[in-house]
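Sharing a structure, written as structure tokens. Questions coming.
== subunit A ==
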Amino acid sequence: MSEQQDLFTAVANMWKGFRVTFRQMRKPRVTTQYPKEFREKPQRFHGRHVLNRYDDGMEKCIGCELCAGVCPAKCIYVRGADNPIDDPVSPGERYGYVYEINMLRCIFCALCVEACPTEAITMTHLFEMSTTNRQDAIYTKDELLVQPDGTPNHMFDEDHLADFGELAAADGWMRATSPQGRADFSGVPGWTPSAGVGLRPAEQGQSGTEPEGEDA
Partner candidate 1 sequence: MVTITIDGTEVQVPAGELLIKAAEDSGTYIPRFCWHRRMNPVGMCRMCLVEVEGPRGIMLTPSCTMPVNDGMVVHTKSPTVEKAQEGVLEFLLLNHPLDCPVCDKGGECPLQDQTLSHGPGESRMVEEKRHYEKPIPISDLVLLDRERCILCARCVRFSEEISGDPLIEFMDRGNAAEVNTFPDEPFASYFSGNTVQICPVGALTASAYRFRARPWDLREVASVNPLTTTGDGVTVQASQNEVLRFLGVDNDATNHGWLDDRSRFGFEWIASPDRLATPLAKSGDGHTEVSWGEALGAAAENLSAVIEAHGPGAVAAIGGARGTNEDAYALASFMRSSVGSPNLDARLDDGLGTHLLSSLAGKGEIGDLETARTVLVWAADLKEEHPVLYLRVRRAAQELGATLITVHPTATGLADRATHTVTYRPGEGHDLLDRLRAGSGDLADVRAALDEGPVVAIVGRTGLAEDPALAEAVTAFARDLPQASVLPVVRRANTYGAIDMGVAPDLLPGRVAAGGDAGHTGWEKADTSVGLDTRGILEAAADGRVKALLLVGADPLRDVPDADLAARALDAVDVVISIDCFLTDSTAKADIVLPALGFTEKEGTVTNLEGRVMKVNRIVSGPGQARADWSIIDDLAARMGRPLGFESAEAISLAIAEHAPAYGGITWFLLDWKERDGVVAPRDGVEQPLQYIPTTSLRAVGSGGAKRGGFALHLGRLLYDDAVLTRQGASIADLAPGAYAVLNPTDADRIGANGHVEVDGHRLPLRRDASLAEGTVAVPFNQPDGPPLGGSSHVDVAPGAGA
Partner candidate 2 sequence: MSWSEESLQRADDILARYPEKRSAVMPLLYVAMREDGYLTDDGMRQVAELTGVTPAQVQSTASFYNMYKREPVGKYLVSMCTSISCFLMGADDVLHAIEDEAGIPAGEADDEIGVEHAECIGACGGAPACLVNYELIEGLTPDKAKELVAWLRSAKPDVINADEMQALFGGKTSFDWGIREERGAVGPFPAFGPFGTADVNTDALEPGRST
């Protein structure tokens, strides 16, 4: 093998190694002036959780602990309780009495969202969750539960950071995931807590069409 060949090989290898670098050099710079500017996040971005409500203000969470059971990081703690008959918190017999997520442990896998039988827990685009102590990283039910108008709580340290306008487009995907996980079944309630209660139409289907009732 000659020296020339060696040199050629070396240059070629160098070119190979710098190929990515050179390619990037030709592209425009994309530095975003975060937090002054926000970048649009992908639709299926996994941000922090919220606990949703029905239109009438009832909580969707029934305290079933399926999210806690499925959580690979064991960061969710739920306790159910008997729904007060005169002032029910959620439809049916049971509601989530305690609901806590330790955001330090959460790996944002969204298995809790998949497991939820009532679409009570969904994920948002909110990701700014810095806290100054560990205790504050445990989000309680009060903090997770959406406001009566359906928007997430303004956490004290999110307020000046989060882009709330973005949320409307964000969690729709998860909310539309029907209980059975199949678009065909959107609109078919996955469970009926008791006669008449909770038998309300589910959210608009994944396919974007209106629920069609029993035709399945």
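Criterion applied: all candidates are chains of the complex that A comes from, given by their letters.
Methods note: a residue touches a chain if its C-beta (ideal position, glycine included) is under 8 Å from a C-beta of that chain, and two chains touch if they have at least 3 such contacts; residues count from 1.
These numbers were taken from a predicted model, which means no experiment stands behind them.
Student: Among 1 or 2, which touches subunit A when you look at the whole complex?
Tutor: 1
Student: Please name which positions on subunit A make contact with candidate 1 in the complex.
Tutor: It comes out as residues 62-66, 68-69, 79-82, 92-94, 117-118, 190-195, 214.
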